[in-house]
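Quick one: the structure is below, questions incoming.
Of the protein chains in this complex, all but one are displayed in their positions.
For reference, chains read A and B in written order, and residue numbers begin at 1 within each chain.
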Amino acid sequence: MTDLSDVSSRGVRDDKWIPTSCALCYGSCSILAHRVDDVVVKIEGNPDSAIGKGRLCGKGVSGIMTHYDPNRLTVPLRRTNPKKGLDEDPRWEEIGWEEALDEIAAQLRRIREDDPRKLIVQRTTTVTASRVPMLTFTAAFGTPNLSMAGGGLHCGNGAHLLSGLMHASWSIVPDFEHCNYAIYFGASKGHGAGHASGSNMKLAADARARGMKMVVVDPMCNFAAAKATEWVPLRVGTDGALALAMCHVMVRELGVYDAPYLQAKTNAPYLIGPDKRYVRDAATGKPTVWDLKAGAARPFGDVDAADMALDGEYDVGGVCARPAFALLREHLAKHTPEWGEKITTVPAANIRRLAREFVQEARIGSTIVVDGVTLPYRPVAAIAFRGSQGHMNSVYNFFAIDLLNQLVGAADVVGACLGFNPASNGYPGTGRLAYMPYPDDDGLMIAGTWMGYHKPYPVAEPRLPQKPGLQDFFVMGLNSPYLDSDDREALWDKFELPYRPEAMLNFGANLLMSIGNRESVARGLAEYKFMVSIDLFETETTRFADIVLPDCGHLQTLDSRSNYPFIFSLPGGMGEWCWPIRQPVLPPEGQQRRFQDVLLELSDRLGIRADMNAAYNAAMNLEGPYRLQGDHRYSYEEICDAELKCNFGPERGLEWFKEHGVLKWPKKPEEVYWRPFADVRVPIYWEFLVPVFEKMDAIGAPRGIKLPPEYYEPLPDFLPCLSHCCQKPGFDFYAFYYRDVLHTNSFTLENPWLDEAAQLDPFSYTIAINATTGRKNGLTDGARIWVENEKGRKVAGRVHLTEAIHPEGLGVAACAGHWGDGMPIAKGKGVFFNELLELDWDHSSPINLNLDLCAKVRVTLAEENAK
Amino acid sequence: MRWGMVIDLKRCIACYGCQLSCKAENGTPPGVFFARLLKHEEGQFPTVRQLFLPVLCNHCEEPPCVEVCPTGASFKTEDGIVDIDPDMCVGCRSCMMACPYGNRYFNDKPQHYFPDGPTPYEERRTARHQTDVVMKCNFCRDRLAVGKEPACVANCPAVARYFGDLDDPNSEVSRLIKDRGGFPLHPELGTKPSVYYLPA
Partner (left out) sequence: MTHASVKYERMLSDLRMDLRPQREWGEGRGLFLVIGHFVVGIAAGAWLFALIFDRPAALVAAFALAALGGLAHLGFLGKPDRFWRMSMRARTSWISRGFIGLSLFLAGAALYLAPQYLPGTPWGSESLLADAGYAMALVGMVVLMGYMGFVYTSAKAIPFWNSPLHPALYVAYALRGGVAALFVTALADGGAGELPAVLLPLWGGITVLVALFFMLEIHGALTSGNEAARRSVHDLLAGRVAVYFYGGTLVLGLFVPAYLMYTGLTGPLSAGAMALLGVSSAIGDFFMKYATIRAGVRLPVWTHLTPQRR
């Protein structure tokens, strides 16, 4: 079933450079694999591609050792020990594929006949191309439950929600080519990990060389901060307070903001009534603005933006109405720099200076010509990602930071904060792949393309949850901790969840390490009656499976696209659109099979091939002659071929792509800097939260679910994390983790080249503590210490005393600390930070379900130092 | 003609791409790094700086390693590359003691990364290297011979590395050194390295 005709001719002298895609992280850079006589002897970047532009990070070039790891799974395994637990040996027995698939099909058939929702499908975020086959199978099977384990949830719910709502994109970056002043809040874009990480490294270096100033707000001075013009250390998790204080200075002290932008491109002029809701036009139901020329409230679409009032108080039909911006201005009154200093530890004078620099550099009102097109020019960007939003206050932290962009109009224009390619005129040859942000009835922006299970806006109607993750109740959340939390059963009871998860189909996710403390997750995992894991290695999570299927690695597999959506890892800014594929360079080892083929095979055995075909048609948007028909048994090659031909014409099928690797076409300024061309507004005032809260409260309150209303106010505030409220003596450090440039999640720890480099790095496998604080606490560099949270959960590791961290911070890199024998190189390396994270209602954001990723901890010397 | 490299510390982001692309190109055994990345901290909180320094053989114009080599195994090519002829090396390691930059390695055990034995890749690439002799970066002479830049230069994702002829005053490397105040490591030793750094 696996067509490897071009690689199966073993023994024949061959020497070929094969274009394909990396999968060591979700950046999915385009690579060239050098195959000599059936052995891959080198991986290099593919210079023909816009993704990575022929250059790779350390992980990408090290893919060889992941591929050739002798610890890879090569045969299907069946558990013979019925007991599941952290200390249980699964007692694997090797079985054949027929037997494995028969058993899986029988179990899944039983579940599907009972209630298909009882199947939880889970996939790793590392291979974003897996979204299409996994989503397709999930849809065909009939379960809404597709989870990404810790992926998405950690990186996360706030970043993607806000980037989607405000920039129509999964994530944001500065327009490196034109930006003059970027302020990063807990982000490393261009300095290590993240979307388009490889491409961004060059773009950020170009910007630095050009003289772009970069201010990095972060508890730790590493990656981005190390290269910054200024490092602004702050207390962990208080980024939002700093941003609010900067907004205060801009709006209330300096009085500098981009009024025309706010009038035309945001809901700042929308009139808000005393009920915090829009004052709507009685006839059209549209939100109104105050027309300064007419002296009346009129639907927003009927008024010239320049005539819309941003301030004042107006009587509209007996109701006292104020523009949203006026409310924001008033709201910011309490967020003085002095207030900010108390929360963040950043001196008030610095906050004032940063705000002043930001508005000065924004050049409000200026334009620039790019490729013959005159465009607004705002060469500043406030960028947030994983760090600043990994907290209870995930939404407001990110919201407050993006307000900096919105206040000066630095959103998707030249030099500004950019979404990752959210507007495309499509491939010129076929017109396919065209999408553009568009407005809803209230004029607010809906993303043109998205990858989550629902778009971030418009917000779905909260309902009594039908999903164990409760995201259909918590409609502002994308990924959920409640599949695995300690209190999930109690919550499901309260919410009257009509079923319980029974089976899990896992693809490559190491859930036990990627969400929170392992005991909580293990309890949940052990409860699945049946679990299948398709994996490259016997991970800690895969050890809980009943059947394990050996997957093909990135050099053995096929994908019609290296990403979903295809723009996922395409750098922002001008340049090229680019569609790369992934193709087999080497045959499977042993009995490894591609998961895409396995899912097709399973669908045949379950008799859901027709649904599968329909789901592929939908997921790939296949049209005309390329639509998959009936229950025809297409091979995965045929499906890939159909998608490619559908998008790029009959000449550009799989064969063409196998030869060429990528297809590129140039970006236009109207696509990259789309904001002026799209008739959409973004909300600086989240009016929609008011009804969302009312509806949720109506469902939750009778069931004893108390939602804190302060999380649902339309304007952002600083709300402390649990760790900020911890008063327990001795718990002096805010522990946090960060992405290491050498590692992707828990996966690459097993790669011996990367592991070796990480062992040499002073930070990768150590616990960073401020040198002065550390010495005060009797620590010496290299000492073995225990880090313990309030609940008594603890992890051990070697301390690295450094000047490059906030005195209250405690930083741990990567998702390390494997304990299983299935990945022996990774075992015992680094520190398993997530053990310090509690998984329950109290530690999840009550609005977007983001897990609180910081913890107040106590540090003690491990016994071996006491000698 | 004198091959030289310029590493722009302003552009370098310490991604380890050089160290690992070098490993992939040369298949060096565990613990051997023809290219390596060093990290250093300067100053005190909060005015601290993290400094990154990628290092490799400096291909000195006055190479102390060649001078001390008793067999002539260490030699300098006409285009300025310092290399080792593994067939002539007796493994006395005096060159390792002479190299003030610590960029020479003795090819000792272990010879492969997984305890189970060499991977097919290592059988091809690592097994080419003679054991019990000294090994080091040679500016990827094999790649230069076919018109490619050294692996670490071609791969650097931040484009922080430049390669060219130091004898040509108009080459990119010469101009960068002149315009941006390029400096070698330990110039006081009089080794005249061919690897220059641009200030961060």
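The working rule: contacts are C-beta pairs under 8 Å (C-beta built on N, C-alpha and C of every residue); 3 or more make two chains touch, one makes a residue touch a chain.
Fair warning: this is a prediction, and the values are worked out from it, not measured in the lab.
Among the displayed chains, contact with the absent chain in the complete complex occurs for A, B.
Interface residues of chain B with the unshown chain, by the touch rule above, are 9, 30-31, 33, 36, 38, 40, 42, 49, 51, 53, 55, 64, 66-73, 88-94, 96-102, 106, 108-110, 115, 131-134, 181, 183, 185-189, 191, 199-200. One chain is missing from the display, and on chain A it is touched by residues 756, 759-760, 762.
Here, only the chains that are shown with their structure count from here on.
Those residues of chain A lying in contact with chain B across their complex are 36, 38-45, 52, 54-59, 61-62, 64-65, 68-71, 190-192, 198, 201-202, 204-206, 208-209, 221-223, 225-227, 231, 233, 741-742, 752-754, 756-757, 760-763, 770-772, 802-807, 824-825. Against chain A, in their complex, chain B makes its touches with residues 8, 10-11, 13-17, 19-21, 23-25, 30-31, 36-37, 39, 41, 43-46, 48-52, 113-117, 119-125, 154-160.
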